[in-house]
Every structure is written in structure tokens, then in C-alpha cells.
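Only a single protein chain was left out; the remaining protein chains are all shown in position.
Per-chain residue numbering starts at 1, and chain names A and B are given in the order in which the chains are listed.
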Amino acid sequence: MNSLIDKLKPKENKFFLLLQKMGDLIITASDLMLECVKIATHDEAVSYYKKIKELEHQADAVQGEIFEELNNTFITPFDREDINNLSSKMDDIMDLMTSCSKRIMLYNPKRIPENASNLAVLLRESVGFLNLAIDELDSFKKRPEKIKEYCVQMNVLEKKADDVYEDFLIVLFSEEKDAIEVIKLKDILHELERATDACEAVGKIIKTVIIKYS
Amino acid sequence: MNSLIDKLKPKENKFFLLLQKMGDLIITASDLMLECVKIATHDEAVSYYKKIKELEHQADAVQGEIFEELNNTFITPFDREDINNLSSKMDDIMDLMTSCSKRIMLYNPKRIPENASNLAVLLRESVGFLNLAIDELDSFKKRPEKIKEYCVQMNVLEKKADDVYEDFLIVLFSEEKDAIEVIKLKDILHELERATDACEAVGKIIKTVIIKYS
Partner (left out) sequence: MNSLIDKLKPKENKFFLLLQKMGDLIITASDLMLECVKIATHDEAVSYYKKIKELEHQADAVQGEIFEELNNTFITPFDREDINNLSSKMDDIMDLMTSCSKRIMLYNPKRIPENASNLAVLLRESVGFLNLAIDELDSFKKRPEKIKEYCVQMNVLEKKADDVYEDFLIVLFSEEKDAIEVIKLKDILHELERATDACEAVGKIIKTVIIKYS
């Protein structure tokens, strides 16, 4: 009975629900990232990596569902390619968080600098605006102002993340004399910075969609 | 007479033939990569680099032909931009293999780790699925299942390559104490890992094409 109702639901709805599901997984992962950059022991690093990896698997499954829906649906709320690009780029955010937590586990750096926490906070904020933007996707034709503002915010946060990453590099080069440690920390924080880039890239895809339908 | 027959050939055919030609060059280059990561002397490194560079030149020429055809053909089998993106991304795979072999030659690392061979094997497999997918491009509207499966395989192999690259990084950081050597090997293997990313990106473009015509 439930499955019948499901099939009768307008398909339009289905895509928004799947993108929101993916957005929720990204939020949960970015909440874990906030703690993951503050771990004290290697066991904790392993535990956070496993949790985030599990969320990545779930996001992969949702992306697969979106792809199948795109192939089985005649009318989509906006261009098929845009929905596909959107879910693909959201998946990139997830992959970069997994990669960051994996590097923390694998490299086992002497200490994780405070700037990593700042980056994780900016990423969490950007992911928040991403989800707000996704929520607006079904009504942006009526009121494009809100969703545009969320895209602006993702851009602003990406620039802030660039600044934090560069501040981190100055301190790193002036204080850390062990080159191997420099390589490790640069790599770990770079994944976080790239995750905010990926959020901004989602914002750019959304802007393209807005432009197409304006 | 041959040239007349050529012009009368359906253009549709022409694009598939050019993409297949490019695919064949990529296969040949990835076969060379399998050996290039196992070289014992600097002379061998130079020789493999030259061979792969020559294949890159040939691929550039094919890409140029595709671009000219796109400008001179009214009806294309699918969207012009997609054919262009496809050949452009295939060219990226070639460039990354050239760059990897060039770095092996230039950096002259003390030894190339076993993981480089594993990456080259995964790349060769991915490139194999890429060519199978290209072969299906002219019939995916009738039977999309095969081509979809090849795209899935390129995605699976990209994730495996990520894992191999990350395993390599753990061993590198735990065993290699010479930071310069760390930078060199990280750079060399990164190009191979990026080449599998580029294969997956081709898979993504193909998926977009499938979605458009589903």
C-alpha cells in the first residue's frame, strides 16, 4: 500500500527528497568532522573515520537512487544534467570529509592545529547554507532571493576558509621545522579547504539553474 | 575515390571511430605505464617517457580532428558539447600518464614503491572499461544496461585506486624519513591516482549523456 502511494507521488517531489536526504547525511558528517579534528587518541581517529565512511556509503546509495530515478522519469523539475551534477558535487563534499578523517587516522600527526577546527566550523556553516538552498530548490522560481543569498553565503565562507588555510600555512612554515609533519598537516587541512570549495561549487551549479530558469 | 566514400559515410560513425582511436591510444599508453613503474635504470625511464609522450601527441591530433568535425557537421549522434567534453577528458587521462612518466624520469626516485604497480594495474582496468563504454556509445539508447555497468566499474576502480594511494601514503610516512623523497613519490603516484579520477570523470560524462537521452 505504501509502495503504491509512493509511485503515485509526483516525481518532482522525489528528487527534492533524495537531495535533502543526501544533504542530511552531509550535515551529520560535518558535525562529526567538528569533533574529528579535536581527537586526542588514535582510537578516536579510527572511530570517527569509520562513522564518516559509513555515511559516505549511505550517500553513495542515495546518489545511485537519484541516477536511477533520472533514467526512469520523463518529467524532472529541472534539467536532468543539473540534478545529476548537483548530487555528484554533493557526493564530492562527502568524499573530501571521508578523505580528511582518513588522513587524520593514517598520518597520525603529532598534533592537529587549532585552524583545523576553524575550517571545520566554516565547513559546517557552508553545509548548513547548502541544505537551506536545497530546501528552496522547489520554489526558487517564485522567490529566487533566498536561494541566491544562500549561494552568496557559500561563496563568502569559501573565501573565509581560504584565509584560514593560508593563515595556517604561515604559522606552519614559521613554527614546524619537521618537513614530514608539514606535508602531513598541509594535506589534512587541504582536504577540509577543498570541501568548502566543493560547497561553493554546489552553489555555482544552483546559480546556473537559477540563470537557466530566470 | 576513397575520399568520396569517406564523405558519404554517415557522420555519426566518424565520431565513434575518432573516440575509439583515442581510446586505443590511451590503452597503449596505460600498457606502457604498467612497465614504466617497474623500470630499473634512468635510461629506461627516458625511453618510456618518450614513447608515452609520442602517444600524447597522437591523441592531441585526434582531439583536434574531433573539434574540426564538430564544427563541420550539422547532425551529431549526441550533443556537440558532450562529444567535446568526452574527448577533452580522455585527453586529460593521456596528459596525466605523460606527466607521471615524466616525473619518474625527472625526479629519478631512489625506488618506485610496489603500490605504483597496483595503481597502474587499476588504471589499466579502468581504461579497459572506458573503451568498452566507448564501443557501446552508438547503441546505448537500445541497451543502456551494459554501458551503465562499465561506468559503475570505473567508479569502483577509482575508489580502489584511492585506497591504494592512501595505503601507499601510510607506508611512505612510516618508512621514508627523507622528506624530499616523500614529496617526489607522493607526486608520482598522485598523477596515477588522478588518471583514475579522470577515467571516472569520463564515466560521469557518459552517465550525463545517458540521462539526457533516457
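As a convention for this text, contacts are C-beta pairs under 8 Å (C-beta built on N, C-alpha and C of every residue); 3 or more make two chains touch, one makes a residue touch a chain.
None of the values given here were measured: they were computed from a predicted structure.
Visitor: Which is it among B:Leu18, B:Leu70, B:Leu132 or B:Ile170 that touches the chain not included here?
Guide: Residue touching the chain left out of view: B:Leu70.
Visitor: Check the options B:Gln20, B:Ser47, B:Ser88 or B:Asn131 and report the residue that touches the missing chain.
Guide: B:Ser88
Visitor: Which residue among A:Ala40, A:Ile75 or A:Ile170 touches the omitted chain?
Guide: Answering carefully, the residue with contact to the hidden chain is A:Ile170.
Visitor: Which of these touches the unseen chain: B:Arg80, B:Arg124, B:Lys146 or B:Lys212?
Guide: B:Arg80
Visitor: If the hidden chain were put back, which residues of subunit A would touch it?
Guide: 144, 162, 166, 169-170, 173, 177, 179, 182-183, 186, 204, 207-208, 210-212, 214
Visitor: By the contact definition given up top, give the residues of subunit B that touch the hidden chain.
Guide: Contacting residues on subunit B, toward the hidden partner: 67, 70-72, 80-81, 84-85, 88, 99, 102-103, 106-107, 179-180, 182-184.
Rule of thumb we're sticking to: only the chains that are shown with their structure count from here on.
Visitor: How big is the rotation relating subunit A to subunit B when the fit is done on Cα atoms? Please round to the nearest 5 degrees.
Guide: 120
Visitor: Between subunit A and subunit B, what's the gap in Å when you average each chain's C-alpha atoms?
Guide: 27
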